[in-house]
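The complex appears here minus one protein chain, its other protein chains still in place.
Moving on, here comes chain A:
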Amino acid sequence: MSSARLSQQTIVFGIFIVLFLVFSLLLPGFFSASNIVALLQNVAILGILGLGMAIVVIGRGIDISMIAALAVPPGLVLQMVNDGYPVSVSVAAALALVIVFGLVNGWLIAYAEVPSLFTTLASGLFLAGLGQVAFFKLDLVPWPPQLDAIAGFGRGSIVGIPMPVVMFGLTILVCAFLLRYTRFGTYLYATGDNPLGARTIGIPTRPLILRQYVFAALIAAFAGMVMAASIGTMQTRIYNSTMIYDVILVVVLGGIGLSGGRGGVLNAVTGTLLIGTLLNGMTILDMSYSAQNLIKGVILLIAILIDSVLNPRNEETAQQGDI
């Protein structure tokens, strides 16, 4: 199995290198330090989300509600501060919302045993709807000046590297540490590989799943804050977009099998780099939005196909509702 996993990541990394070289040779202006920085900056948010999704997918789940968690809690912070609440109260309220949201997701999946795909599909819709009905007057929530003190993590740059990219790097480190050096990480791989087996040997799989979804929601909200700071407004309408497919694309393309238990931070990063190169190249080529979507769709299909060949479903552990 490990040789197969290695080969998918190698293939994707190879495609990335080839694409990068082709663009560098054929597209004037592609291979320049400033464009590479722009490339990274464009996919930094996607990369952060991809890492959160990677953790869920490694634990044999999926979290479709990440875009709602990206949009609504940060939107709530901005809206509350705009409405005159103190920054601390607003941040606390949003944080509470994220954690409760993650816990509900996790509880439904771990204890009520609703498949993760359906749970998060529904809960994402719920959170997006809640935001629209209860929190936001308009879909664009402007970044209030009172929050400028904490705008640093999405705006500006350190030694020429834009802050969103720095935040992406930070998330990489946190996730790598979690997966490699903590009990949470070890248990996550075990549970993702064989949930029943993991339970039998005494791993508390249900609390683990709970934590996994809280973590994903927190990462999504963090990505949302970075995004809002960087654009200067939170576009809550983003939950209507197809961004979640890009996130799944990053994960699957990077070689993290949807059947769980495999892959790591490096895979998500590889996937992000490939998508970033593609998007950047297509924008420089002045390709239309629809054509870009078409190409992304085809690539996702191919990636899922390769995934199902290299990481076939394990008939012993597969369950109804797994994807």
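Throughout what follows, a residue touches a chain if its C-beta (ideal position, glycine included) is under 8 Å from a C-beta of that chain, and two chains touch if they have at least 3 such contacts; residues count from 1.
Following the convention adopted for this analysis, contacts and distances are computed from a predicted model.
**Q** Tell me the UniProt name of the left-out chain, picking from "Sugar ABC transporter substrate-binding protein", "NADH-quinone oxidoreductase subunit M", "Response regulator SirA" or "ABC-type cobalt transport system, ATPase component".
**A** Result for the unshown chain: "Sugar ABC transporter substrate-binding protein".
**Q** Write down which of A:86, A:232, A:297 or A:312 is the residue touching the left-out chain.
**A** Within the whole complex, the residue contacting the unshown chain is A:232.
**Q** Residues on chain A that touch the omitted chain in the whole complex?
**A** 29, 32, 34-35, 37-39, 41-42, 132, 136-140, 142, 155, 162, 227, 230-233, 235-238, 240-241, 279-280, 283-284, 286-290
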